[in-house]
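Take this structure first; my questions come after.
The complex appears here minus one protein chain, its other protein chains still in place.
Our next item is chain A:
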Amino acid sequence: MIRREDGAGGKYMTEFLRKRIFSRLDSRAGEISLSDMEDSADFDEKYVFTTDSYTAFPPIFRGGSIGSLAVCGTSNDLAVMGAQPAYMSLALIIQEGFDEGTFERIMDDVRYWSERIGVKVITGDTKVVEMNAGIFVNTSGIGVRNEALENNLRVLREYRDYPYRWVRDRGLKAGDAVIVTGNIAEHGLAMLLEREDLGFEVDVESDVQPVWFAVKAAMEVGGVSAMKDPTRGGVAEALNEMAEKSGVGILVEEERIPVRDDVKGVCDALGLDPLTMANEGKVVMGVEGEMAEDVLRVLRKFDESAEIIGYTTDEFREVVVKTRIGTTKILPWPTIDPIPRVC
């Protein structure tokens, strides 16, 4: 039986994928293979490819819709490889009787964001089904090598060997700064408030947006060594994955994690950790230590809440949070439901 955890990111999902999928399929066309579980994979020198399915409920929410998610999400998976989002497919599975006005809004968002990003939707598919599906959207995308990426790798290689052709999530090295490009947890919280109607007065909306422009600017400065798109599982999962794949530890200062006070307040009232909440327009970025301040300066032009949250180290392998009172705790891989551990 397939469990909810199997599709929810984190350790369970990794295990599930290894056992059920990578054991049967694990191909590569370029340097990145399926089981590397990166945001995208390359299939020749010039292109990376990715796909993602979106099941957002409700389909229209504060700050966007499943349409904006589908276009921005897939573009962002390309962008964090250092690739410029260029082409996209769009596949729709719509429940019979789905509201037309809602559908219109979704498609308007698809058009709006694809034009903003400059990604062309060049192929697609539509199915109408009887089951209780609402609307599911799948987008695949192709990203292209670009000058900014070349510059980034050139700058980075002035400091160290970087054996990859793209920006990889395993690219961290001890001494890199870790940057989060803006306030976190807003998409996850906005969706929760939409779904649960908690009667809360918090003015928070989804942060869904393309990250490409910020990423491009950062790469034009250069020195970006690793990137991850902290969606499901949030920053906690992105950090753990990057640390594990890179074979380094990360020391994060709790104080420097950018999150709005009101967002933090709601999370705290519900026992949710902002670090595990989804984002749809942020990047967790590793930057060569000496370039970090320059990159941060540029990123702050896009979002002034961008922050260096910590540094990588080879003294340990865990993701460690230094708390406000000066103690240290290990930041675990996130789980979907809380599993109490305090005895």
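The definition used in the following text is that a contact is a pair of C-beta atoms (placed from the backbone, for glycine too) under 8 Å apart; a residue touches a chain by one contact, two chains touch by 3 or more; residues count from 1.
Simple rule for what comes next: contacts and distances are computed from a predicted model.
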Task: Listed names "Elongation factor 1-alpha", "Carbamoyltransferase", "Aspartyl/glutamyl-tRNA(Asn/Gln) amidotransferase subunit B" or "H/ACA RNA-protein complex component Gar1", matching UniProt entry of the absent chain - done: "Carbamoyltransferase"
TODO: Among A:L25, A:V128 or A:I330, choose the residue that contacts the chain missing from this document, as touch is defined above.
DONE: A:I330
- [ ] For the chain that's not shown, point to the residue among A:L272, A:V295 or A:I308 touching it.
- [x] A:L272
Task: Residue, one of A:F200, A:F213 or A:F302, that touches the chain absent here - done: A:F200
Task: chain A residues that touch the omitted chain in the full complex - done: 11, 192, 196, 198-200, 265-266, 268-272, 316, 318, 320, 325-330, 332, 335, 337-343
